[in-house]
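Only one protein chain is missing from this complex, and each of the others stays in its spot.
Order of writing sets the labels: A, B and C. Residues in every chain begin at 1.
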Amino acid sequence: MNAATPLASSDLLAIYDLMVQSRILEEQLIKMFKQGHGFFWIGGPGEEAFNVPLGKLIKKGQGLDYDFLHLHYRSNAVLLAMGMDPVDPIRQMRNTATDTHSGGRNFCGHLSKPEWNLTPITSPIEVQYVTAIGTGIAQRDHKTDAITIVTGGDAGTAEGDFASCLVWSTRPGQELPILIIVTNNQGGISTSYATQHAERHIADRAKAFGMKTNVIDGNDVMESYAAIAEAMHYVRTERKPFLLEANVSRLYGHSSASGANFQAEEDPIARFRECLIQQNVLDVTSIKEIEEKHTQAIHALISQVLTERMPDPASIFDYTYWQQKGRVM
Amino acid sequence: MNAATPLASSDLLAIYDLMVQSRILEEQLIKMFKQGHGFFWIGGPGEEAFNVPLGKLIKKGQGLDYDFLHLHYRSNAVLLAMGMDPVDPIRQMRNTATDTHSGGRNFCGHLSKPEWNLTPITSPIEVQYVTAIGTGIAQRDHKTDAITIVTGGDAGTAEGDFASCLVWSTRPGQELPILIIVTNNQGGISTSYATQHAERHIADRAKAFGMKTNVIDGNDVMESYAAIAEAMHYVRTERKPFLLEANVSRLYGHSSASGANFQAEEDPIARFRECLIQQNVLDVTSIKEIEEKHTQAIHALISQVLTERMPDPASIFDYTYWQQKGRVM
Amino acid sequence: MATYAQAVRMALHYAETHLGLSHVFGQDVGAPLGGVFTATQGLKTAWNTPLDERGIIGAAIGLAMAGKRCVAEIQFCDYIFNTIDLLKLAGNTCWSSNGGWCLPMTVMTPVGSGIRGSIYHSHSFDAMMTHIPGWKIVMPSNPKEAYGLMLACLQDQNPTMYLLPKALIYGKGDEAIPGEPSLDQEGSKQLREMIDKPVDPRLAAQWEPNWPTGLTDYTVPIGQGRIVREGADITVVSYGRTLPLCVKAAHRLAEQGIEAEVIDLRTLWPYDWELIATSILKTHAVLYVNEDTEVTNFGEHLIRRTVDELFYDLLAKPRLLAGEFIPGIGLAHTLEQASVPQLETIEKAISEVVAGKL
Partner (left out) sequence: MATYAQAVRMALHYAETHLGLSHVFGQDVGAPLGGVFTATQGLKTAWNTPLDERGIIGAAIGLAMAGKRCVAEIQFCDYIFNTIDLLKLAGNTCWSSNGGWCLPMTVMTPVGSGIRGSIYHSHSFDAMMTHIPGWKIVMPSNPKEAYGLMLACLQDQNPTMYLLPKALIYGKGDEAIPGEPSLDQEGSKQLREMIDKPVDPRLAAQWEPNWPTGLTDYTVPIGQGRIVREGADITVVSYGRTLPLCVKAAHRLAEQGIEAEVIDLRTLWPYDWELIATSILKTHAVLYVNEDTEVTNFGEHLIRRTVDELFYDLLAKPRLLAGEFIPGIGLAHTLEQASVPQLETIEKAISEVVAGKL
């Protein structure tokens, strides 16, 4: 798949399949939380129409010749689209020792995968916008079409780090190949965008720096796919930053802290499903099959993870330093 | 004097007089540094054409009905125009116990005067842009035409605090009466603006927030005076923020750390002098007289200050807390 | 019987109606949420800020400069660390201006472990905060004193830091806040109905708090600790989440004949050295307990002071029990338990110090 050619039916189906897998996974993670199999849930249901195409378009691998990812905590779908095993978020939810992303240390949604240049997703809002500067510099200096991708929410753009990323990525003659993404769900935890932000579009803030920008309907798969592909193409070839703002839904509220109950916002999966039905790519039977396939698979994974061991208390000291185990002093 | 009426000859002369006083004071402060009568010099020679009009237009006093000032370290001329005794910066330069702004504790140029709502000028770049939010909020809530005025340099706008000020002062329905000023001298200590900033005008960054802006030649007294008056009028009456960017000179380099030697940049005093000569407001005799008057006065003040006492070592503990003296624990 | 969160809320209500508190602000502090721990629900001066901690602290400084009383909340202390320069600035403004400016402002932030908050909702802040001159720092460990110390902060002329141990936030105390409905179950229910915002969004939208009318200016003076339990064998000094654990451990050890005197420091700075010293002169042994990481920890300052002033009065080496020196508190139950002092480790440490007495 690339930007120029329209998506084939099989591509559309693959995207749909991933969106459904991701949604079912998130809903099951919420259920795990509600059943007491985990302490906290945060994730991305409502962002699938944007996140799956993003994952599909990432140049995946390790090192400077692959895209560097500085994502935020609603990115499970991005990683699933890249091929992550759905057992990973389940393990993180259950904080088992088998969690390969954080060893049971971090909240679910806080993934880390060096093999794919996925830098650790971390809770403090917006610090990813300054760490992205560094991988951006390294990739500016390296002959490659790989880029740095950073994502964050709308409310977090009020942190100075977002501004730092705009300043540093546009230094004259030293522009950085960074795709800056803002997923705008119109608010922070409980605070609505409209009460705190005078910017009509967050993306407008980049214009003063001469940065290319786009604002899209992130609930629309086709629009998202095309816009991401276009923005990536620009960054990959021009080696300059691009700010892409995507309006998205937040279907289960902020996190388990706010209840994680379903909210009546536009559902990008329902919308895409309608569209695929109309295009005769999907029918009622296959819809059911896809859902059942993923539900069963995820149920099986949860059952498995529930039997896995918890981290060893003595392990708290491990990896304070590189390759170090045990107490330091 | 106000925005609408053109400046009378006497006003122009008063401004010129203050500009010269300020320049002579700064040059004498530099001399004090070079003679070992102080440890560090930083100040505003080159910014007089902007700073004196600014000082003249400030609504001076204490409390919410007067302008709150969050200035940076090149603001001696602003304060002189407000009526500050020139002995104050001299005492701060010499770090005597008699320094009413910091008791010999802070660098010259780091003034503080509660009676005029001058909040302490402090070294860390750009923190004034976030403290200004607070006085702005207080003045938004208060029925007054008084405003908050914050100034900073061009390089410092790369700090996130500058962006914070843009975000907070434009919250919909909660706009703050802040006059945001950037004095652009095209660089930081040694780093030129052009190498670090893609913004054609720093002021453009405010546009995304719907803020009114203006970019002016801060070396031109008339233009500065009119632009400040206009911006202030807007903020005072509309109770909304305004970003004013003034291009200014830096005539003695960054500070004593970079030598404090004269640099060949446009001299706003020379320019204004020419203009006043052409308008027959000034002649060669009065030019000399003004210079001599101030030179003598400042020499006398320096001689006086050199006899004043140094702070008592035991005073280091005083005022860690409000009205507290002596060691705390 | 008020919870800690309710106590803070009532103190803020009292202050906004009687003490000139004019702004309570932070992320999600105003309607609809009233704070992630509900501590600011229903307050008429509470409002939501942009997601920008530096703006929040900056605004607090500016409001104080303008003579306005405020409480600025940082949602979790885990997110305060990009504002340390501003906290230092607030702490040095009076001093830098040689007494010209004072900054009566209060910053409130939840600290510590105990809610399975993982790496970024479990931090402590007492070590770094006590290293910043110019502040007064409190950390109440029960609802009544949470009320009284908030009022103390709001009447001080200096920057005050109000650390709120999140593990205790929905817990109740056993002493009544003057003016709250009765201390029993019924009183708790009544208070909940009066001042807790309903969870149901439809009810919440209409809701108005019904504040208890008898609230008073009950104040716990800054700088005074409190002996929570008397004992002759060892002095145990703590605050926040670990304080009730120390008390519990003391009760358990009493069964074994060890009588621990437990001091709730309540104010971390300026702290009540007289109370500590008097107690140590009686017990000749001391254990300091807190949950911040153990290197360059405030408890180490207290040990230094102890050694400096009471070296020859000690019959056992003074000890600190604190959090392990690791970069975070892991999410898994096993990890959190192993990372910071728990009832068992406190009990063990007390016994060990007592056993080591000469």
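Throughout what follows, a contact is a pair of C-beta atoms (placed from the backbone, for glycine too) under 8 Å apart; a residue touches a chain by one contact, two chains touch by 3 or more.
Note that this is a predicted model, so its numbers are computed, not measured.
Counting contacts over the entire complex, the absent chain touches A, B, C. In the complete complex, the residue from C:Trp47, C:Trp95 or C:Tyr147 that touches the missing chain is C:Trp95. Contacts to the hidden chain, counted on subunit A, fall at residues 63-64, 68, 70, 99-103, 105-106, 110, 112-114, 119-120, 122, 124, 127, 129-139, 141, 148, 160-161, 164, 167-168, 171, 318-323, 328-329.
Think of the hidden chain as still there; on subunit C it touches residues 54, 79, 81-86, 88, 91-92, 95-96, 119, 127-128, 130-131, 133-134, 269, 293, 295-301, 303-304, 307-308, 311, 317-320, 325-328.
Interface residues of subunit B facing the missing partner chain: 39-40, 95-97, 102-107, 110, 122-125, 155-156, 158-160, 188-191, 195-197, 257-258, 310-317, 320, 328-329.
We adopt the following convention: only the chains that are shown with their structure count from here on.
The busiest chain interface, judged by C-beta pairs in contact, is B-C.
Averaged C-alpha coordinates give centres for subunit B and subunit C that are 41 Å from one another.
Along subunit A, residues 158-160, 195-197 each make contact with two or more other chains. Residues of subunit C in contact with two or more other chains: 49-50, 52, 54-55.
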